[in-house]
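A single protein chain has been omitted from the complex, and every remaining protein chain is retained in its original position.
Every chain is named by a letter (A, B, C and D) in the order it is written, and numbering of its residues begins at 1.
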Amino acid sequence: MARIGVFVCWCGENIARTVDVIRVAEAMKSIPGVIVSLDYKYMCSDPGQKIIKDAIVNERLSGVVVALCSPLMHEKTFRTAAKEAGLNPFLLEVANIREHCSWVHEDKEEGTKKAIEITRSVVERVKQNYELQNITVPITNRALVIGGGIAGIQAALDIANGGHQVIMVERTPSIGGHMAGLSETFPTLDCSQCILTPRMVEVARHPNIKLYTYSEVESVHGFVGNFKIKIRKKARSVDINICTGCGICQEKCPQKKIPSEFECGTGFRKAIYIPFPQAVPNKPVIDREHCTYFTKGKCKLCEKVCGPKAIRYDQVDEYVEEDVGAIVVATGYEVINSDKFPEYGAGRFKDIINGLQFERLASASGPTEGKIVRPSDGKEPETIVFIACAGSRDPAKGIPYCSKICCMYTAKHAMLYHHKIHHGKAYVFYMDIRSAGKGYDEFVRRAIEQDGAIYVRGRVSRIYEKTINDGNGNEVKKLIVKGVDTLMNETMEIEADMVVLATAVKPSPGAAQLAQKVGTPYNEYEFFSEAHPKLRPVESNTAGVFLAGCTQSPKDIPESVADASAAASKVQILFSKKELERDPYVSIVNADKCFGCFSCEAVCPYRAISREEIKNRKGEVVRMVAQINKGLCQGCGGCISICRAKACDLIGYTDEQIWAQIHSYPADEAEIETETGDEEEDK
Amino acid sequence: MKNYQLSAKDLAAFFEKVLSNNLRLIAPIKVKQNESQNVTKLKNKAHILFREIPSKDDLKNIVIDAYTDMSAKEIFFPRSEPVIEYTNKKSGVVIKDIDPQAKETVLFGARPCDAFGFSLLERLFSWDYDDPFFLKRREKTTVISLGCTSPLESCFCTSVGLSPMNTEGSDILFTPMSNNNNDKEDRYLVEVITPRGEKLIESIIGISSDLKNIFTEGNSLVQAKAAFENKVKEQMKRKEDFKDITEILKYKFDDSQLESETYRCLGCGVCSMVCPTCHCFDIVDEGEASHGYRMKNWDSCSFALFTKHGGGHNPRDMQFKRCRQRYMHKLHYYREKFADALCVGCGRCVKACPVNLDIYSVVYNLKKAYANNKNKEDKEK
Amino acid sequence: MTTTNINYSDLQQEIRDLSKDLLESKKVNIVIGYGAGPLNEKPIPTFITNAADVDRLLYNEHCYHNLSVYLTKAEIRPKAPWAIVVKGCDARSIVGLVVENQIKREDVFTIGMPCNGVKIEGNLPSKCVNCTVKNPANVSKVVSSIKIDSSAIIEQHPLHQDMEMLNKMSAEERFQFWKNEFDRCIRCYACRQICPHCFCNTCIAEKSTPQWISTTPGSRGNFAWNAIRAFHLVGRCVECMECSRSCPMGIRLDLLNHYLAEEVKNSYNFISGMDFEQKPPLTTYNLKDNQDFIK
Amino acid sequence: MCKNIYRPMLTKIISIFDETKDTRTLRLEFCDQAEKDAFSFKAGQFGLYSAFGSGEAVFCISSSPTKKGYIECTFKKIGKVTASLRNLDIGDVVGFRGAYGNHFPIDNLKGKNLLFIGGGIGLAPLRSLIDNVLDLRSEFAKVTILCGARSISDFIYKDQIKEWEGRSDLTLVKTVDAVANSQEESEWKMATSGHATGGRIGLIPKILSEMNPNLTDTLAIVCGPPIMIKFTLQELEKLGLPAARIITTLENRMKCGFGKCGRCNIGPIYICKEGPVFTAEELKNLPASDF
Partner (left out) sequence: MSKNKTELKTEFEPRIIAFVCQWCTYTGADLAGTSRIQYAPNVRIIKLPCTGRIDVHFILKAFEQGADGVIVSGCHPGDCHYTSGNYYARRRFEMFKNMMNFLGIDEKRLQFAWVSAAEGRKWGSLVDEVTNNVRALGPFDNYKSLKIF
C-alpha cells in the first residue's frame, strides 16, 4: 500500500472556524495507506513545511496530501518543499478545504464532513499518482518571420538585434509591405517611406537576417523549438547575385501597360520590374504572365540589354529547408474589393477609388507625383467624398468587425486633400469616429476644424454617375452620392468629382492556408486566433508560433510595431534557454489499444497528434495509430474523452486518478460513520 | 422406478401443490418484454426463458409447448454470482463466504437434452474440487423434463447419442402423449427416474388424496412411448451420428477446412451463453479495495481476451482458433476426460448465431470431406 | 427503369460474373458475399478467394447480414483489396469505415445491390420500411440496371409509435422500461461483435485499468454497457440494426440507436455514412451549437 | 463438499524484494496459524494471489518447499492485479489460493545430472526447484544452471545468482541478449566472484549450443518465455536429449486454478490440473498452434 501523509491546515481561523480540522486529520487515519495525518495552524509557514518535510523523510512517504487553501495559492510552495525533502513534487496534491469548504459553509458539522470527503478523495487520487518529470524540449535558436511588412521587419530586427538568427520570407519581390506605399502617416503626417526605408535596408544588411523575397512557406512540420520549414523560392528569372539593379532592363522592356501592384492599379509597370524605387532587394523580377518572351516565345530584350547577364529565363522554383525554433506570422492585410459594392457601382466608376489608391495619388513618389486628380480625366476633384466603413461593421457585407484604421486615415486623407486642393470640398460619411490613441482625436478634430472637412454621420446608400452641365457649357461626369445625415435626419445628395471608399481590412489572401500549415486556429474571417485575447495576445495556440500585426486583426502602424516587438520578445524569451521545460501534463497513447480512427486528431486543437505506422516483422504497414507530440500537446485531454477505446490517457489527470476520486465518495453517508466507528472499536 | 400418467388438465393442480409445499418452482415462461403492439417486426418472436413462478397466479404464464431461448443451466450456474465477500480496512481483511442460496427447487420443463447437460456439468464441477455453488443447487433441485414431440429444424440430439425423450439427467420425465396420433387423450407419461424424483412425487401425492387420483398408473404407456420416441426420431432432420467425430477432429485440427468452415465467426459469445453445457467462467472483483465481492461470471472461449496473457501474448490469436477450441472442447477433449461429448444437440447456438454458424453442419461437412478423402486414399491403394 | 420487382437470380448471376472478373484480374484478393447456409432462408457470409468458387455466391431476399463488419476483422483485414456485396444500407457502413480511417477507399470494391427490403425470418425488418438507400450510393458498381422505386416513403418511421410511447412515459417509467430491457443482457457482446463500427481492438468494456463498466452481467454493468455502447455510436451508427437482430435476449437496441440517430440528425443535420468527406459530428463543432441545456 | 473452494487464505507480506524495475518478489506468511501449519506444497506448483478489489493473478510459488514458514511469488507489473499487488507494503494482506497443479518430479531427479535453463522471469519456478535441490544437494549428481535475461538489469534474483556463483558444487552460466555498451560488456564478461565463469552474450539456445554440455544421465528443466522455450527445446533435442528427459513448466492464463473455468484448456488437458509441469514429450501431444 502506498504510504500517504496527510497534513491539514487550520489557516489560523480561516479553516478551523468552520471545519473541525482535528477531526479531519483523525478521519484520514482510518484510510488504508495513510501513515501519518496531522494538523497544524499554518502549514504554509516554515515550521509547517518542516513538519511535512520531516514526515516525508522519516515515514518514507510515497505521497502527500495537504488540505488547505486552493491549489492555485500554494501548490507550488508545497511541491517545492516536497522536492526539497526528496519526494517527487508530483506526488503531492492539494485538497482545497478553504475556498471550496470552510469559507462557503457556516455549519461546522457539514463543513467538517465535506472537508473529510474532499481530503479523502485527494488521498485516493494521490495513491494513483506516480513520479513525473517535467518535459524538456531542445530549442533551435533561429526564428522564421513570415511577411516583410512593417510588423515582420520590426520583429525580425528585434530578434536579430537580440543576437538570434532570423529567416524572413516575403511573398512579393520586395519587403516593405503596405507601409512602403503610404504617403504620410497619421497622426504626425511624417513621410511613410522616410521612416520605413532605413529599416528595410537594415533588414537587408543585417548579418543575422536571411532574406527570402518572392518566396512562400510551402510546409511547416515539427513543433515548438523544432520546426522544419520548407520554403519555395519562386523563379524570379533574374540571378540577383549578379544583377546590379541598374534598371536598364526595366527601362527597355516593351510591355508597358501592366497595372502596378505597388501603385494599387493607379499606375503601370513593365513585365520585368523593380516594384518600387526603394525596393529591397533592389533587383528586378520577370512577371512571366505578361512577359512577351514567356507568352509569345520571343523578345529577350532584357537579356540583350543586361550588362552583367543576369537574366535567367530557365530559372525554376527552388525549394529550401530551414530549421527554426519559433515562427512569427506577420502576413498583414488587404482591403476588400470595390466590386463588393453594387450600390456604389461595383467598381465600374473610375473615380471611385479606395484608400490605398488615394495614398498613391497623394504620395510624392506616386504615379501623379503627389497631385490628386481624377483617374478618369486627370482633373482635380473639386468635391470629394470619403466614405468610412465601406464594408466594415456591415454584417450584410459579411464583415461585422471594425477595420480600425479607416477613421484615422480618412481624416488624414481629408486633410491631405485640403492641403493640396485648398478650395476643394471634402465630405466624410462616417458611422462613428473611432480615434482612440495618442494624438488621434486631436488629429481628427484638426481635419474638421482647421482643414474644413465636412463630417456627415450616416451611410451612403447609392452612388451613380451623371453627366451634367457645369454651367460653363461643359459636359462633366459627376458622381451623385446619395446618403443620409442621421444627425440632421435629412437625406443628402452630393455631386462629387471623386469618391474614396475606406474599404474594409481583411487578412492577406491565403491566410487560412498558412494557418493550416502552421497549425493554428483562425476565425471565420481568416484572422489568426490569439492564444488568449487578454493575456496572450501575440501568441497563437500553437506553442512557438507568434502573431504580429494585421495577421491577427486590423491594426495601425504603431500597434503593429508594438505587436511585433512583443512577439519578438516572446521569441527571445523562448530562446533564452537551450531547452524548453514544461509541466508533464500531456496525453499519451497506448499503441496496442489504438485502432487509428483518428477522432483524437480531429479534436486536437494543437495538431499534436500524428499518424504512426505499425509494421509487422516483414515491414508491411499493418495499421496506423495515433502518436502524440509532447512538444505540441498542451494537456487539455480532449483526445481522451473522444477515444472510445481509451487508448490515450492524460498524465496528471489519468482515468485511474479520476476513477479513484469518484470512488472515494462513499455510496451513502452511513459508511463514513461506520468506518470511524470501526476504528474506535479496534482501539 | 414407477411410471404414472397425468392428464394435461391436472398439470396446474400439480404445480399448485408444488408451490404450496414451499418448493421453488421454475418453469419456462414468455418473458414480458417491452414490446409494443405495432410494426416492430424485427422482434416479434417471443422470448421463452426459465423463470421462477412465484405464485399460483403466475402459473398461467408457463409455456409448455415452446423451446426456451436460454438453457436452464442458469438455475445451477447463474450468469453471475458472488463467491466471496471481502472487507479490507485498516484493521484487516475479513472474508465472508456466500451462501449458495440453494433452495429446494422443482425445475419443470427442461428438455431431455438440457437435463443431460446438467449431468455433464456435474461431472466437471465435481472433478476433484467440488464447486459448492453448483453442486448444492443441483442437489436441491428436482428436474422434471418434458419429452420433445416436435423437434425443431435445428435440433440434433440423436447425433450426440441422445433422444428427444431420453431420461438421463432428469429426475422425472413428462412425455406428452397427446401429440402421438395414436393417443387421443391429452395426457403425460410420467416416468420417475431417480429417487429424488420419486421423493418429490411421493411428497406431492402423500399430502393430498385428490392428487393421488391424478397420478395414475402409467406403465401401460411405456410401450407407446417407445414407439412414439422412434417416430419422433424419424422426423428429425439432422441425424448424422457424431460418434466417430473425435478421430476426425484430431485429424482435421490443423486442416484448412476447419478454418474455412468457421471463418465467418464474429467472436461474440452468444453460442456459449445459450448453451446448456458451456461452463467457462471468469473470476473478477466487483467493488472497491475496501469492500466488495469476488464474482464468478460466465465467460466464453469465443472472446478474444479469453486466453490473452497479461503480457500481451495470445495463444488463440485468431477467431477460427477460438472457434476450433470450442468445437474441440465439446466434441473431443471433454469426451476424453468425462466420457461424453459436451454437446447435447439442443441447437440453441444454431438458432442464436448472428451469422448462422452451425456446429452440426460444420461437423457434417468435416465428416463428408473426411470420408471423401478416405475413399480417395483407399482407391489409390 | 424504375421497378419494385427484383429478379434475384439475375442479380446473383451478375454478382458471380463480377466476382469472377475481379478475382481473375487480381483486382481483389477476396470476395465477401453470401452463400447457402445450413438452414433454409438463412444464407451465410461467404468468402471467395478463388475465381472457380464464385458459384458458391448467392443472392436473395434473405441476405440480411451487413457484411462490412468483416473488413476490420483480423482475419480479413490483411486480405485487402477486397470486394464486398453490399446493400444500400451496408454501403453506408463502408463509408463510415473509410471516414474513420479503418479501411482505405481504394482497397474496397463495393458491389452494390438494389434492394427492396430483406426478409428476416420471413419478416420485413423495420429498417427496410422507410429505406432511402434502396439504390445504393457510394459504391464501386451497382449491380444491374434496375432502379428500385423508393418513392413509397411512409410518413411515419416504423419505430415512430414505439418512440411516441416512450416519449409519453414519465422519466420513471422510461427508466423502468430500459432497466427491464437491459436486465436481460447476458453480456455476450453479440451487438458489439456484429457492429461494423465497433472496431476497437480493446473494447472499453474490457478495459480494467480502470474498470469503467462492470463486466458482471448485473443491472449496473448492463446499464452502463448498453448506454455506453449506444453512446459510442452517436453519429456513427448507420441503423443497420444488426445489433438488434443479433441480440439473443431481444433487447430493444433498435430504439436507442434510432433515437440517437434522430438526435444527431435534428441537432447537427447529420446522417452518417452518406458521404466520404463527412466528419463525425462529435469530432467537430459549430459555434452556434445548441446550448439551451447549459446554465 | 461444504468448503468454498473460491475462498482465499489470508497472508501478510513480510518482505519485499525489488528484482528489476518492474518485477518484484513478495514474501508471504499465512495469517492463520492453523492454515500455516496445514499448508504444504511442492516445487512447481502455483497459486492464485489476490489483491482485494482488483482480483486474482496466477504465479508459481517461487520459494522452495524446504524453506518453511513462508511462500514467495515473483511477478511483473502488467495489469490491474499485478499493479495493485505492487502497491502493497509490508504488513498488507494478500489473498492466496493454492497450491494447485502438479509439480516437478523431484523424486525422479534424484541421482541424476540436472541442467536448469531459465530465461527472464521464467527463473521463478526454477528457483523453487533449484533451492529445493540445493537444500538436499547430496541426493543429486551434477547441477548446471544456465540463466539468461534480456539485459543485465533484467535479471531477477540477482543476490541468489551471486550466491550460486559462489558455490563449488554447481556450474552457473549466465547470459544476456545484449549489452548497452562496451564498458558494460567488459564488466559483464569478467568473472565476478567465486566459481563463476563470467557473463556471456547471446540468446539461450545459442549459448546452450556453445556449451555443448554432456547430457548423459541428465534431465533438463526449462522455463522462460514461450519463444525461448520453443527454441531451447529444439536445441536440447539437437544435442541429443530425448524429449522425455526435458521438463518444462507452462504459464497460461488461468482463473480458477482447479480445472473448472476452462481457460487453460489446451488439447485434452487442463494446464492448471494436469500441469503446469510437463515433459517435452507430453507437450508434443498438445496442439502446437494453441500455445
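Definition applied: a residue touches a chain if its C-beta (ideal position, glycine included) is under 8 Å from a C-beta of that chain, and two chains touch if they have at least 3 such contacts.
None of these values were measured; they are calculated from a predicted model.
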I'd like the shown chains that the missing chain touches, ordered by label. A, B, C
Of B:31, B:295 or B:350, the residue in touch with the unshown chain: B:295
Touching the unshown chain, chain A contributes residues 70-72, 96, 98-101, 103-107, 109-111, 113-114, 117-118, 121, 521, 529, 531-532, 541, 585, 603, 605-606, 634-638, 640-642, 650, 653, 655, 658-659, 661-663, 665-669
Since one chain has been left out of the picture, which residues of chain C touch it in the full complex? 166, 169, 171-179, 204, 212-214, 216-221, 223-224, 227-228, 230-231, 234-235, 256, 259-260, 263-264, 267-268, 281-283, 285, 287, 289-291, 293-295
In the whole complex, what residues of chain B lie against the chain that is missing from view? 80-82, 286-287, 293, 295
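What we mean here is this: only the chains that are shown with their structure count from here on.
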Distance from chain C to chain A - Cα centre to Cα centre, in angstrom: 44
Rounded Å distance between chain A and chain D, as computed from the means of their C-alpha atoms: 61
Calculate how many whole Å lie between the centre of chain B and the centre of chain D, each centre taken as the average of the chain's C-alpha atoms. 41
At which residue positions does chain C touch at least two other chains? 202, 209, 211
Where chain D touches two or more other chains simultaneously, the residues are 79
So that we know how the chains sit together, what is the shape of their touch graph: line, ring, star, complete or other? complete
Which stretch or stretches of chain D touch chain A in the complex? 87-89, 92
Chain C-touching residues of chain B, taken from the complex the two chains share: 31-34, 36-45, 47, 69-70, 79-80, 153-154, 260, 263-264, 266-270, 272-274, 282, 284, 286, 295, 297-298, 300, 303, 305, 317-320, 350, 352, 354-358, 360-361, 364
Which part of chain C faces chain D closely enough to touch in the complex? 208-209, 211
